[in-house]
Structure formats: structure tokens, C-alpha cells
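A single protein chain has been omitted from the complex, and every remaining protein chain is retained in its original position.
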């Protein structure tokens, strides 16, 4: 009962110094289906669980291309994600036109934070209800993986997961994260699939419909892995290839030309 | 009781990370009379149940022409639908004038999503109270069927239904959807009528007054099927032509020149 | 009790997906004295019951001329009606000046709908509290009869009634509506008077003071029927001329030059 | 209790389709001291009861000149009346400057209605708390008497009264109104004084201090009747000159040059 | 309890047709220390009781010069009075610059009324919490005394008092007001002092610190009476010079050159 | 309970004609540490008690320079004081640039009053939470001491104190104020220290850290008294130099060159 007195306005502090509306918006992210991000020294891989709106629909889109060197995975309100991804695309285009260079990931993430912060301070707005994983690669600074949340916090990660049951994925990632730096992109994808599988409900399995993979990295523009290529990874996952404790132990599937 | 503390403002998150006003607006769609959409590889068919405002009125209009290559079916607040359809027509005209080409369906649906999202974030607005099925066809990308909802989500479907008792129609559509790709437009219409019939109240029947059909597809601009042609389909429906499990089994009615 | 939580703001959805303020505004229409509209293939007749503000005042005006080819009858808040009729007159003048042609009824009705919709979506506004019957005639499309309600719905009718006890008038109209198409304007007026009489309170009678008739149609600009001519119709009504089941049976009163 | 849920906002409909704030503003008019208006075929007479603010003040002004051909009597909030009368004077001046003709009474009354309607629809405004009787005369259309109320309704009357105990005055006026058309201005004034006397409290009498009379009509610009001339009418009233049932019977006081 | 439902918003009518916030602002005037105004045929005298903010401060200013021909006395919120007196001074300067003549008192009072009315109709404003007595003199229309209240009412008076215990002063003034017209300015001042003394608390006396007198009139610009001259009047008051029932009986103090 | 219904909005009058928010803001001044001001015929001295934010911080600044001829002492919200002092400095600079003369103290104080009044009348603002003592000196009008409070009242004083326990200081000042006119600046400072000491909590003493003194006057620009000079005064205070009842009795400390 007490809590409710401070929680319906973004511009009202609770006596404990909290802004409840921001915390509730973070809940919206936790209700979205999970997304996972991992980074090696050369690549960023984003994976997402797609919820079907029934048999009749294509699955919901969870990965979005922002620019040739950048993509995002989302968890939460899809319509808010579209607003933010439109904003990101526009900024990337402006960067190209005005400075003739790709927008650095760190700069774009900072702009998102600024945009989101405004919604946490002004009466009559609401915080965005979506979390973003941003993967980018450029020659100068290499691969980067960021998480942007409704509280306007944007942090860089080696590996991270957001959305429903993302804690299970994080537990997996923390176990193997020390290996991610040096492994190749296939191994990185396999780790990502293992982590994503942890977020599934009891009796569900990953398949080519409910699972999206996006990759960006050295020599590779942002692209999705779909169809047969996706199936190959999933088969490997199903084949019981328990991830080895370190990358060296990973069974190297047949080399896939991902460039 | 608890729920009510968060549900009267579009810009207030509930502690569970939900925006109740959006969910209530989705209820408004569920109260509208049903609309059904189906897609083959060459055509999109939209069907709608029209409620009569009494014997004295023409039935309510449920299908609207947006452009020569695009039409919509609605469920929910008619006045909100008019606002959105005006918006869509204007955008289509702008596309023709500025780029000399028809507005792609996916682009227009994205604009509707953006427009609807604004109403889900700003204080003092309300989400639109109408759902749209958008059918479009162009030579490059073929036929498309989209659903746009008050939560600003716009998804592509093979077949879908919105409005009152739309779940019954969906159940029918899911059963036969695998066949829709290759069947001709007559068979697609018959499937649509079967699905629409599922949404009727116990003692009602489809007739030329309470039923609208719109078609767009390869070689066919958006047009309504009315009068004798509509009656022919309805007669066929009443003749007990239970839809075959697959399109091949469909009794091919006399060929109708739909071009 | 429960209902009240959602009903005092136009921009708040109830959990059932309803906008209560719109429904309450519709109540304002139901409290206005009744208006009746009928359409033959050549004419539109609008009739209205005028409430007296006491013996000292002229009766309240219920019929308004919009343009030479168009008039309206109202039920509900007179001051809101004036705002809307001013708007309609201005639009008609603009049409004449800019396009040198009379504003089509369907177009004007659509503009009213757009104007009324705005008041159903924006915080701090209220829906209009008046219903309109719009009768128009032009050479190209013939006579039209529309009903515009506070919910921004505008529908075309063959015959319709709004306001207090309008259901009784509708019952009459539904009984005879199938005949209206081919009958002459005198017979149409007599049917209208019969319908309007149904909305009277128990011990009241129609007379030249409490009853207004407006006609527009083929070869006839919008004009009111008043004085002796109105009295002639009322005498015929009082003479017990029960409306025949079909127009052919109608006693043809002495021909009145209505042109 | 129930009523209160809808009555504190001008832009909120009650479930019964009423706008309570408008009705409450009408109460403010009923609390003002009474004003009476009457119209013959040639003149309009406005009379008003003035409340004293104590012995030290001149009595409150209740009649206002708008233009040479127009005056008003008020009941309710004096400060709101001043705003409206300023508005009326400005409009009359504009009419003279732009069209070189006096503002027609019907036109001005319509403008007041529009101005008042705005205050009945927009959040954060309140309806005006004053009622107006408007008397005007022009050569083309003769004398006119209008009543303008906070609900933005403006009606034409033969005779009318507003303010405290105005019902008693109306009862008198209804009894004799049929005679007003043909009587001269003196007789009209006497009828007005009889009506106004009906609104007095038990032990009060009309006198030259608490009673105002304004006249406009054929050959007479708007002017007040004051001092000796007013006294002459009051003496005649006190002399027991019960108004005859019809004007012919009226004792003709000595002819007064009212031109 | 009931009253409170309508009394916290200036733009909300109570069911009785009252605006409680205006009435509460009038209370603020009643709490200010009293001011008194009197008018002869040639002069206006304003007197005010000054409350001390303690021994260390000069007494609060209660009389303000507006122009050479005009001054005011106040009761209520001093800060609101300053806003209004600044406004009055500016208007007087504008009148001199634009029309090369002093602002007529009646015109300025009307402007104050308009300014105050705005604060009684718009949401989010509050009525001014101060009452003004305005004294002015010009050659054409002679002396004038006006009272302006938070309800935007501005009335002309022969003599008036506002503020705490002003009713006692009014009782005195009503008793002698009939004499004020012909008496000289000294006698007028003495009457004013007698009236002001009535508003004192039980054990207080008028002295040169708590009492202000301002005069404007024929041949005299607005000026304050202070120091020895004020003391002379006060001595005369203390000398028991009970005001005679009519001016002729007034003990004529030694002639004071007030020009 | 009752009080709370009117006290949370600056633009709402209580039924007693009070604006509670203004009164609450005055409480904020009473909670600030005390400031004292005194005026002789040639100088103004401001003194303030500084609260330490702990041992690590410099003490809070309580005296501010506005211009070479003017300084202020504050009690209440420091951040509000900064806004007001910035405003005062800007106005002083404008005066110098535009009129080439120092801003008169009375004029600046009037501008502060106007600025503060706006915050007492408009919805959504709050009154400033700070009281100011303003000391100024110019050749034409000599020294002036003003107090400006959140209620927008600005009064001139001979000596005054604001803030916590300021009543004790006032009691001292009232006792000796009659002497202040003719004494020299050293004696004035000693009186000020005696007064300020009255506002200390039981076991506290004035020292060079918690006490500020500012002086402006004939031949002296605004300057602070600090370090050794401040210590000399404090030593004198501690030496038990009880202030004599009149200035003549004051032990004249060694002459200090304060120019």
C-alpha cells in the first residue's frame, strides 16, 4: 500500500530516494522474451528468442539492423524498440553524411542514454519499456557489446542477456565468459545458443523459427544467420555438444563461410 | 482493486511492467465485429462482418480502399479507423507524387506503427481503439497481409482474424493455412468465408448485407466483391461445401472473372 | 461504483475497452427532443419536434439551412449544434469559392466526423453533445440522408430518428421504409409526421408551433414548410389518415407546389 | 453524493448526458436580482431591479448601453457581464467601421453564443455566470428581444424575465403578452413595471433608486428613463393602476415625449 | 464537508451557482487593517490604519500615489496591491503620453475590473487578495471614490470602508454621509478620522504612526497629510470633538492651507 | 485535517482568506540560521550565523555582495538565495550600463517583490523559500536596510533579524534601537554581535568561523569583516562588554580603519 503513493509519476521521488516508474519499466524488459549477446576479440554475436503470435504469423522480429556495422537485439515493448531503432538509424545516416564515417557504437549508445533519460525526468512522459543489446564493430576500436535499459543506463559487456529468464543465461555466460575472447565466431555462436537455450520454458526447444542470430565483426557486416546455416548450428546444439569448459575443447563444426 | 491504481494513464507503468491502457484499448478491438484476412502466393483477401445499425441504415462500412494496390479491414472504433485510413491515403498519395511509385505495404504499416506508438507514450492521449488488417500487392514483393494493433505492433501474417470471436476464425485458419499458398483466389475467398462464419453468433447467417469481401492481387487492383458475385460465393458456402483439407479438394465454382 | 473509475476522462479506456465519456455524450442526444429524417429517390425530408421555452418565446430552432442544397436537424445541445452548423456553412462556402461546386454531402459528413473524432481523443476536450441529421441533394448523386453522432460515427440512412423517444419513430419508419423510395414528397412528409408523432408525450399533439419540416430534393432547394402549408399537412394527419402500408394507398392530399 | 462525481469539470459528461457545471452556472443567473424585457411591434423595454450595496453606494448598474440601437439588462456576476458587454461594444464598433451599418441584434447574439460555447467545452475554463437580455431595434427588422444564458443558448422572446423570482414576472408576462404587440411604449413600460414588481421581496417597493428602465425602438435610440420621468411611471404604478387584461383598457397616463 | 467539494478551483461552480474561491479572496480583504474613503463635492479623502511590523520597522504603507490626480488606499495582501498599483501607474502614464490628458478614474477602475476578472475565470490563477479604494479628481467630472474588490466588482461610493472591522466605520459613515457633499476638506478629514477610529481594537488609539491620510480634490494634487498637520487633526479628534450630526455643527479647526 | 484541504496549492484561497503555501514558505525562513541587520545614520551592518556542514567544509556562505554599494544576508534555502542574488546583480549591472548610476536600494527591493509575487499567484510555482536582508548606501538617500520575505513583502527597517531564534535578536534590537542613529560603525557592529549572540543555541559561542559581518556606508563600499578584525570584535564581545543602554556608554574599541 505504502509503495503506491510514489509510484505513478516519473517525476516523484519516494521517501527512499527511488523512482518507482523506472523500476516498473525495467519489469517490462524482464517480461520480453530473452536476448543474448557475446563478444570475442573480433566479433559480436546477438541471439534472440522469438515469440510466435500463433501459427499464422511470422515470428516477431527481435533483431534489427541499424547500419552495416551495427545491429541490435531487443526485449520488451516492440513498438518502443521501433522508435529507438528508427532514431539509431537516423543518427547513423547523419554521421555518414556529415562526417563520412560510421557512427561509433559508444557514441550512439550515449545518445540513446540521453534520449531515454529525458523520459525519466519529465512529467507526462513514461520511460521506454524496452531493453536493447547493441553490437557494433569498427576497425579502430574492434567489437563492442552494450546494454541499454529503460533507466537510461548504458553499459558495455563481454556477454550479457536481457528478458525473461535471462538470469539463467547469465549464469551460463559467467561460467564460460573467460574463454570468449579468443574463440572463433562459430564457437561464439554455439556458446550463445547454449545460453539462449537456458531461457526456454521447460518443454520448449530452439528451432529455426523461434531463434534469431545476428553477427557483426572483423570483415563481416551485420548479417543474420538463417535457414540452413542456422539449422546447422541448431543440429550441433541438439547433438549434445555440451560446451567445453574452455574454447579449445569446443568441437569445431565444419567451417562456415560467414564472410 | 489493485489493478486500478495503474490503469487510467497511458504513461504510467504498473509494478508488473505493464501499460494497462494499451491492454484496455486492445479490448476495444475485441468488441468490434470480426474481420478476416488470408493470403495466397498471388492474392490477399480481406473479409469483414458488418453490423447493421438497424433496418433503416446501410450496413456499417468495414473495408476501405487505401490505394489501387491496397485495402484495409477494421475492427473497433470506426471513427479512429477513419482517422488512420485518411492518414494512410495521404501517405500513399505523397508516395506517388514524390517518388512516382506505390507506397510499399511494409513501409506504410511501419508509419502506422510510429503514429500509434506516440499515443502510447504521451500523457493526455489515448491509444487508438481500432485494429487494422492491411492487404497490399505489388509486382516486386507480391501480396502482403499485415495486422496493426492499438499497442503499435504491426506483424505480417499468412492468415489472421481480429474482432469479436476472432479466435474461432483463427482456429479454422490454422487448420487450413498450409494450403493457402497455392490455391486460386476463389478458393481463398471460400476459406475466408468459412473462417468468417465461425465468428457469427449462434443463429446468424452470412448474407450479402452483413458480409464484405475485398481482394487485391496479381493483375487485380483492390476491389470489393458485391451483389451477385458475392451471392454466388455465399450460395456455394451454404451448399455445404465443407472446405477440403487441402486446396486441391476444393470444389471449383464456376470461374469468375475477377480481373 | 466500478464504472466511475474510467468514465470521467475522454482519453481513458475502461478495462472493457470502452470510452464512457462518449457513451455519456450519446445520452445528451437522447435527451434532446426528437428529429426524424426520411429519403425517397428524389427528396430528403427532415422533421423536428420543437420544445417551447415557455409561452413567451418563439420555439427553439431545430432545423438549420447549411447551403442551398443541404439542411440539418438536430437533437441535443443547441450551442454545440451552432458550432457545428457554422463549421458546415463555412466548408460549403469554401467549396463554392475554391471549386465552384456545391460541397457533396458525403464529403461534409466526413469532415464533421473528423472534427468530432478529435474531441474523443484529446485530454481536456469533451465530445460534442449533439446529434445531427444531414439531408442533401445534388444532381449527380441524388438525395442523401446522414446521421452524425458524438462518437464521430456518420452513417447513411434511408430513414432515421434521433432524440427522445426516437425508438418509437424508428419502429414506425422500419415498418414503412420499403415504400419510401418511389413515393412523392407529400407522401414522404406524411410518413415523417406519423413517425414524429410517435415521439410525442402522451397528451401532446403536433401543431404548427412545435413541429418543423424541411425539404430538399430534385428541383427544390432546401426550404422549410411553415404556416398554412404546414397546417394543411397537420390537418391531414389529424384527419386520421392512417398511413397506408404502402405508398400507393396514401390518400393524395391536394397537390402542393413544393417547387 | 453521486452527482458530485461529474460536476466539477466543464468537459466531463455525467452518465445521464448532462454537463453539471453549465447547470450550476445557470444557478448564478437565478441568484442575480431580476431583469425584465418586453417587446411591442415598435419598441423594446428592458427593466431591472438594482440591489444596493448599502446606503453609501450608488446602486449597482444593471442596464448597459451597447450601441445607439442596442442595450442590455443583466442578472448574475457583474464582472462577467462587463467582459461580455465590452465584447459587444467592440463588435458593434467593428461593424460600423467595416460595413458602415449597425450590427444586427441577431448577429451579435449569435457571436455571444459562440463565445459562451467555448467556455462550455474547454478544460480549465468556466461558463460565464451571467444572463443577458438584449434589446435592439433597426429599421429593417424592427425591435428584437433576446435572452442569452450561460449554456450558450440565445433565444428570441416577446417578453421574458431572468434572475431571482423571475418566474413570478414570467407568470405576469404570459398573462398579458398577447396584448404587447400593438400597445404604445408607455403601456409597455407599465406592463414591465408590473412584472418587475412581482420579483420584489415581500416588504419592498419599487422606487427611483432600485429600478432601472431602458428603451430602444422606432425613432428612439437606446436611453434610460430616470429621475422625474421614472417617478411619473412609478407613481402611476403605485396609484393602483392594475394592468388591464388587454392594452386597450390601459389607463393612458399623460403622454410622455419619449423621443 | 459539502462546501469543500467546489471551493478549491476558481473555475468550478458550486451547485448553488457560487464561485467559492472568489468569496474566500474577499475574506483576505476583511483581514487587512481598515481603510476609509469619503467624498465631498470638491475633494476625496482616503484614510488608512497602518499595522506595525514591530517597533523596528516603519509602519506598513497603506496609501499609494497613482498619479497627480489620483491615489489609493488598500486592505489585504500588500504584494498583490503593489502589482495592481504598478499596473495603475503604467496606465496613467500611457494615458498622458498617448492622449495628453490624465486617465479618468472611471476608466482606470474599469481596467482594474477587467484585469481582476481574468483571475476569476482562468484555471491556475487565483483572484487578487486585496481591496482598493480609489480616489480621483479631475476638472471635468469632479471628485470620485471607487471601491474595487477581488470579485472584480468596482462601484462608486460617497463614503466607504474596507478591511477589518470596516462595518463599524460604515455605520458611522451612513449616519453622517448626507452631510458630506457641502463640507470643506477639514471637516471631511475629521469625519474620516472618526470613522477610522471605529475600526480600532478596544485599547488602541489613533496616532501619527498608525494612521495615514491622503487627499485629492479641487486645486489640490494627491498628497499625504503627515507630521504636525496630521497631529493637529488627531489632537482635535482626541479633544472629544464628537462629530456634529450635520456639517454646520462641526467645530472648524484652524484653517489649514492644503493647497 | 481541515487545514490540509487548502494548503497544497499556491493559487487556492482557504475559506479564511489565507494562502497557506505562503505561510509554509515563511517557515522555511524561520528554519535558516539567523541573520541580523542594523542601520545608523551613516552605515548598514549585516551579520549572519553560519552553519557548518561538518568540519571538512568551509562554512556556508550567508552574506553576498550585490554591488559596490549593496550587500545581502540570507536565511532559508541557499539555492533560492542564489537565484535571487544573481537576479539582483544583473539588475545592478543593467542600471549601471543603461543609466550610469547605481541601482537605488528601494528600486531593487521593489523588483524583488514583483518577482516574488509572481510565485505567489501562479499555479505550478512555489514561493521562494528564503528571506533577505538588503543593506545599501548611496550619497543621495543615505543607508537603507530592507527585509524581503517569501510573501513578497519588502519593508524598510532600522534594525531587524530573520531566521531561527530571530525573535531573541529582535528583542535585543528593540531595546537599543533608539540609539543606533548616531553611533559609529564600531558600536553598530558590537550591537549587531550582541543581537546575533541571542540566536545561538545554549552551548554555542560566536567565533570567526560561524559568524559573518558585512558593512556598507558613507565612504565605504560593501566589504566583509574577517580574520583578525573580526576576531577583535569577538574578543571585545567576549570581554563581557555588555552593551550600554545608549550608544554614549559603549566602550569604544580601538579605532579601526574600515575605509
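Should a chain be cited, it is by its letter among A, B, C, D, E and F, assigned in written order, with residues numbered from 1 in that chain.
Methods note: a contact is a pair of C-beta atoms (placed from the backbone, for glycine too) under 8 Å apart; a residue touches a chain by one contact, two chains touch by 3 or more.
Computed from a predicted model, the values in this text were never measured in an experiment.
The residue touching the chain not shown here, chosen from A:160, A:183, A:200 or A:225, is A:160.
Within the complete assembly, A:117 is the residue of A:61, A:117, A:168 or A:236 that touches the hidden chain. The missing chain, though absent from the display, is touched by one residue of F:29, F:177 or F:234; that residue is F:29. On the side of chain F, touch with the chain left out of the figure occurs at residues 3-4, 7-10, 20-21, 24-31, 53-58, 60, 77-80, 82-83, 86, 119, 123-127, 129.
Interface residues of chain A with the unshown chain, by the touch rule above, are 5-6, 9-19, 110, 113-114, 116-117, 120-124, 147, 151-153, 155-160, 170, 173-174, 177.
In the analysis below, only the chains that are shown with their structure count from here on.
For the remaining chains, with chain D not counted, the touching-connected groups are A, B, C | E, F.
If you lay the C-alpha trace of chain C over that of chain F, the rotation comes to 155 degrees, to the nearest 5. Taking the mean of the C-alpha atoms as each chain's centre, chain A and chain E sit 73 Å apart. In chain F, no residue touches two or more other chains.
Taken as a graph of touching chains, this assembly is arranged as a line, each chain contacting the next along an open chain of partners. The list of touching chain pairs reads A-B, B-C, C-D, D-E, E-F.
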